[in-house]
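Supplied in structure tokens, the structure appears directly below.
Shown here: the complex without one of its protein chains, the others still in place.
Entry: chain A
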Amino acid sequence: MEILNALVTLMNFVVLPAASYGAQLALGALGVTLIYGILRFSNFAHGDTMALGTALVILVTWGMQALGIGLGPLPTALLALPFGIALTAAFVLGTDRVVYRFYRRKRSEPIILVMASVGVMFITNGLTRLIIGVDEIRFDDGARFLFTVRDFREWSGLAEGMSLRVSQLLTLLVTALCCWALFRFLGRSRAGKAMRAYSDNEDLALLSGIDPERVVRLTWIIASALVVIAGTLYGLDKSFKAFNYFQILLPIFAAAIVGGLGNPLGAVAGGFIVAFSEVAVTYPWKKVAEYLGFQPQELLQLLSTEYKFAVSFTILIVVLLFRPTGLFRGKSV
């Protein structure tokens, strides 16, 4: 019984939140890693693209709610997602056309492209503020829980309970679907193979008749779709606040680097590694320890939650120190 209670507590406070957070990070890191693989720079505007995309999804959601369109128990934002993705992809393609293409043609050093992405970050940030403001926004509607702590307790008869939020389940399902589709696309389709070829060896890909602009366009579209999905799921799970989306850039980068920049599978693994370490390190383990028969005096919390970014940073540093190409062997050092 005690073991079961410990397990349920663990599920409720560590495993489920970390899994959904990890899935959101994974989607974000996939975008970073794809852009790195094809365009060969770290996109600092990624976090703010996420914010802008989510802001657009929220706007469309509000419009749909006003028209009385909904999905019943599921959040309306899911229906608004395709519109948000389309708008964001259009914006991102615009930035590529106006900003990045010039440096790509000139074959500028990656750090110049990083700098340009900082400029794009500023503009995207300003646009997000202009469109939706800086306040915290909750836009989840429909059912909140699949089952609540109380339901679970009554059903199982345990002292501890766990809940499963709709947003958590949605996050996991949507992420699984996205990963399946992406890896299938990269592995099987002609366009996906072209992308991988371009990422491996640009010159050889050009010789084989691959249109680089097409590959780049495709990359931006896929990356923005992934990041808008990640942002919307994160917003449904927690809440939308533009500044938080800027801050999530660090764990996303950490996830992408842990997995090896340019390696999509690594990005997914990296997302979960970062999320699980973050939650595990900032969770007070007292309750679980008590169920396991220990009598700790303190909370057994390794770090207070304000320092969760320190966790992604430490992981980043450890990887840079011992394995700069990432766990899954990314592109370059």
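As a working rule, a residue touches a chain if its C-beta (ideal position, glycine included) is under 8 Å from a C-beta of that chain, and two chains touch if they have at least 3 such contacts; residues count from 1.
Basically, contacts and distances are computed from a predicted model.
A chain of this complex does not appear here, and its UniProt-recorded name among "Spore germination protein", "Protein TolA", "Amino acid/amide ABC transporter membrane protein 2, HAAT family" or "Sarcosine oxidase subunit delta" is "Amino acid/amide ABC transporter membrane protein 2, HAAT family".
Considering A:Met115, A:Leu265 or A:Leu327, the position touching the chain not shown turns out to be A:Met115 (whole complex).
Touching residues on chain A toward the chain that is not drawn are 41-42, 44, 99, 102, 106, 108-112, 114-116, 118-127, 129-130, 133, 246-247, 249-250, 253-254, 257, 298, 302, 304, 306-307, 309-310, 312-313, 316-317, 320-321, 324, 332-333.
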